[in-house]
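As you look at this complex, bear in mind that one protein chain is not there, while each of the others sits in place.
Showing chain A:
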């Protein structure tokens, strides 16, 4: 049961790709490759079309534009214009041409029947709806998966089985036995009269005393004297309104030695699940002929596998040596909540079962990895994993999707890495036993995470405020991509304006944005990417107890390395969900903005309103993120201090 350090090879197989290798995927002006950008004089980017878009669609605010001498570059090139025609937008949302054509065909028909309303409005509205529907379907589908998981049968071994479990724990001065009996309906009926007459307490004491008499614990050849510490009996409802019984006895045998033989001779010949497990507490098991984890989770659920008979273990031989980590809470016990703040959910328990299966085959390993990814994705759907942040980021971010996508990717990667690292660290601490109370660490991690989120929110807010100050108020459809000198883009001495790299402009000027994005990627992009990384860090900072459970469970059965791989896959799954949410938010946000703009076409007032709302949107989302972070801090602080 020693913890083996993960093979580095395992870690290297993660699909972690540095952010800078993410390709821009847009029809950018002909540009051989990023490095070449610097050598190309920017005059080459001068608009090829003599007619600037501003002429076609005059914006009042164009006159109030300030602080940039970049007017000449506002004229959008043909490529840019194409990108922002409704058609181009549609192409972005529906990448498959036939699909787009079908939708457009439908709209053509609808447009005929509903005269007076521009077809583009419909088109965009429906696009937004489709994106939202896809998002909703994803969420519902992910939520439905655990609901459809099959429950575990209570007594697969028939109505007259008496199931017994002995969980051995070898401690420095004693051997502890966690003895559990699960009586099905008929055996319960057999003992019912005695139980009713004596009461559960005394009856359990008698039953445990009986169990102890049938036990034989030999430590280094000497026969130990087991004694009952506590005894408990609990009635549980069974089939046909008949009760079943669960008896739990805590038993201890004093003594120490290097060789321990345990034998449970109780109820020989009776049908039932008979399981023995062995673990060590501040000792080390050098050899054991029984597993460390219980297949039935201490007789709380019996896995049904047509290819494995119920275990019939009646004895165990162990070899131990002194020294070792203290025993962590039983990973197989559903109530391990004493160690971890939140109990494991159903899928995770099933997953730990999966990992503790005796044989690892290739298909099984692949399946386990896929399941881990799915579980991670599922887990990220649960509240509190930075989805709002992601939406805020994507929705409030600029529409230059290459950048946003890259940032979303950075965020996803950071979440994965942070989460994995956190789980590994916590798992290591738990397993090495240096951490006395892992429950204490959790609130502090939550506080730290909250602080980071609040910080990220503040960064977003600051940027949004600046954007509003510089570009707000004039919601024209173009040009504010340039207006704001963010301070970081400044030092590079181009005469044509600064900081395009992060402009929120959805108008034209994208060609430039690109330009500058590339040019200043090193300096300019860093703060933004840093922001994304910061948020990813915050999102992945609190290790999910389920993942810790998977790791500890895998380590308990001597497969720590596999646990590490699984935890990594888990993080990837989380990142996938978050990235998906971000991309969907990006898509729907863009569809929405397109729709707003189209709706705004007839009159300037609406247009300006639309633009204003767009300018305010980042403010709102940034505030929300900051508030969420603050809320996290406030919620976790009392627990951390207590």
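Throughout what follows, contacts are C-beta pairs under 8 Å (C-beta built on N, C-alpha and C of every residue); 3 or more make two chains touch, one makes a residue touch a chain; residues count from 1.
Here, contacts and distances are computed from a predicted model.
Novice: Which one, "ABC transporter ATP-binding protein", "Tetratricopeptide repeat protein", "ATP synthase subunit delta" or "Electron transfer flavoprotein small subunit", is the UniProt name for the chain you do not see?
Specialist: In UniProt, the chain that is not shown appears as "Tetratricopeptide repeat protein".
Novice: Which residue among A:270, A:322 or A:634 touches the omitted chain?
Specialist: A:270
Novice: By the contact criterion defined above, which parts of chain A meet the unshown chain? Give residue numbers in ascending order.
Specialist: Counting over the whole complex, chain A touches the hidden chain at residues 7, 9-10, 12-13, 15, 17, 21, 23, 25, 31-34, 156-161, 185-187, 189-190, 192-194, 239-242, 267-271, 306-309, 312, 359-362, 364-366, 369, 561-562.
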